[in-house]
Structures are given as C-alpha cells and as structure tokens.
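All protein chains of the complex are present and in place, except for one that has been dropped.
Our next item is subunit A:
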Amino acid sequence: MSTVTHTPGGLAGPDQAPPPGRTPAQRAAVGGGRAGGRFFNGFSHLFLAVWAIMVVYPLLWVVMSALKTDAEVIRKPLSLIPERLQWDNFARAWTEGHIGSFFFNTILVLVGSVFLTMLLGSMAAYVLARYEFPGNRVIYYMFLSGLTLPIYLAAVPLFKGVYNTGVVLPFLGPNKHLMLILVYVAWSLAFTVFFMHSFFRTLPTAIAEAGMVDGASHSRLFFSVMLPMAKPGLISIGIFNVLGQWNQWYLPTLLMQSVAGEPKNQVISQGLIELSVNQGYRSDWSGLFAGVTMAMLPVLIVYIVFQRQVQSGLTAGVSK
C-alpha cells in the first residue's frame, strides 16, 4: 500500500496541490484534527489504495507474464517476477504474431485519418457556426443525428458500398488503407463537428471583423486567425480522436477483409482479437501477453507524459 500511495508525486499536476496560503507550521498546529477525521482519512487511503491496486495489478500481471516462458505461464501463473526475462517473446509477437505490421498499418491509417478529421471537421464546424445560409440547420442536424445512431445498423450496406466502390476505384475497396482513412474520418465527423461548432461559437467576433476590414479572404481568415484561436479546442478533440480511432475495432474488422485472398491489412485492435482467438489452438500464451503489452504500453506512456492534457481533453469532450 505504501509504495502506491507515498511515491513522491512527481506525476501529480499542480491543480492537485493543497490549497495555498498555509505554512507547514500552521498546518502542524491544527493538523491533529478530530479522531473521527483521522479515522476517515485512514479509511480513504485504504479504499483508494485498494482500488489503485485493482487497476494496476492486472496491467502489471500482463506485462510480467509477457516476460515469462510458456511453461512458466502455466506452472506459476500468478508470480509477478519471471525467472528469466524472455525478451524474445516480444520479438516473436512482433514478427510471427504480426504485431509489427499491425502497428505499421495502424499508424499509417491514423496519421491520415486524424489529420483529415481535424481539418475537415473544423472547416465544416466553422462554416456552420459562423455563416448564415439556407440549409445550415439541416446540415448541422444531419451531423448531430450521427451521434445517436448505432454503427452496427449501417454495417451491411457500408460493406456493400465499400465493395462496390472497390470495383470502380480499386484503392478505395475493402482492405485498403485509404478507404479505412476516409471511413474513420466520416464516422468521426459527427462528434468533431458538434464539439468544434460549440467552440467556434464562443470565439469573439471582433477579431474576425478586424481581419475582414484588413482585406483577408474568408479562407485566409479561417486558417490564419480562427484556427489558431481554436487551439485549445483542437487539442481536446484531437486527443479524443486519436484515442477513439486507435481503439476502433468494429470498422476495421468489418472492412479490412481480404476479398481476393491477399493478406489482410489489419490494425492493432483487430489483430489482437484474431491473435486471442487463434492462440486457443497454438497456445502461445507469452506471445499473446507480449502482444497485449505492446498494444497498451505506448498509449499508457503517452498518457502518463501528457496526463493533464489527456484528462482535460477527454473530460471536456463529455462536459460540452
């Protein structure tokens, strides 16, 4: 317990610091508190620590199991300390388990899809928030309605549509990166437009008007004035989209299917599902654990480094 609770809070953000304006001496003078308060303080620590362990322990167990031999996973499944660190589990998962190519595909898709989602989403949101024209409301509500509709409903026609497109334009057919990028963008637009729309509404109009007086064109005004002003909103929605698209599993499972027998271009979530289904036959436990570890560590590390931005970005996504 103490290792969890009393690690020097290097990770703690400044907002968690106790309220200012009180010297240690003053605190010591009143710090005793009532006995009930002290008991409650102890109880809080205990409960929080138990929950923290419940969160961390499974993750740690997965990482440590990834460093064991298969025999050890079966013989001593619970131990957190491997007899010898089996780094080649990772190498095996990377090449034979295809985690390497899953990563490559995921990153290739995400670079394109996140960039395009942000660009197209804020362009549409800006125009809808700032310009009056017939059809404005219709388009806005069309985007909004996408938030409530379940993706499964569209699955069959979506696959059919992609398949048919692939007949005419092969690079937009099933199992193609560019197709998945465009599908991700389309499915992320609803929330991005909704979020950025409310953000652009809050920006002051005076600056935009000044820009117009200075003779800036509409698109120049957007790219060099409004977009930079919307940076906090862009960061929030950017984090939201990166995580959301990294975690997407249904669309790739549906669309990255091989139609002509060529190898599938799987992304990481999709690949992990397949790995976990197949390992039932090959029983490469440590390889599976290594795969899961490699899928979760990069995200966790990025999160720990940018934890304040990620937390506020994701919670802002909900409270808007």
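Rule of thumb we're sticking to: a residue touches a chain if its C-beta (ideal position, glycine included) is under 8 Å from a C-beta of that chain, and two chains touch if they have at least 3 such contacts; residues count from 1.
Methods note: contacts and distances are computed from a predicted model.
S.K.: Hey, which one's the missing chain according to UniProt: "Xanthine dehydrogenase molybdenum binding subunit apoprotein", "Cytochrome C biogenesis protein CcmF", "histidine kinase" or "Carbohydrate ABC transporter membrane protein 1, CUT1 family"?
M.R.: "Carbohydrate ABC transporter membrane protein 1, CUT1 family"
S.K.: Check the options A:Leu59, A:Leu108, A:Leu178 or A:Leu203 and report the residue that touches the missing chain.
M.R.: Here the residue in touch with the unshown chain is A:Leu59.
S.K.: Which one touches the absent chain: A:Pro150, A:Pro204, A:Pro228 or A:Gly261?
M.R.: Of the listed residues, the one touching the omitted chain is A:Pro150.
S.K.: In the full complex, which of A:Val185, A:Ala208 or A:Leu234 touches the chain missing from this view?
M.R.: A:Val185
S.K.: Of A:Met142, A:Ala210 or A:Val259, which sits in contact with the chain we cannot see?
M.R.: Answer from the full complex: A:Met142 touches the omitted chain.
S.K.: Write the list of subunit A residues that the hidden chain touches.
M.R.: For subunit A, the residues touching the absent chain are 4-7, 9, 11-13, 15-16, 18-19, 21-22, 27, 30-31, 33-34, 37-38, 40-41, 43-45, 47-48, 51-52, 54-56, 58-59, 61-62, 65, 73-74, 77-78, 120-121, 123-124, 126-128, 131, 133, 139, 142-143, 146, 148-150, 152-158, 160-161, 182-183, 185-187, 189-190, 193, 217-219, 222, 243, 246-247, 249-250, 268-270, 272-273, 275-276, 288-289, 292, 295-296, 299-300, 302-304, 307, 310-312, 314-315, 318-319.
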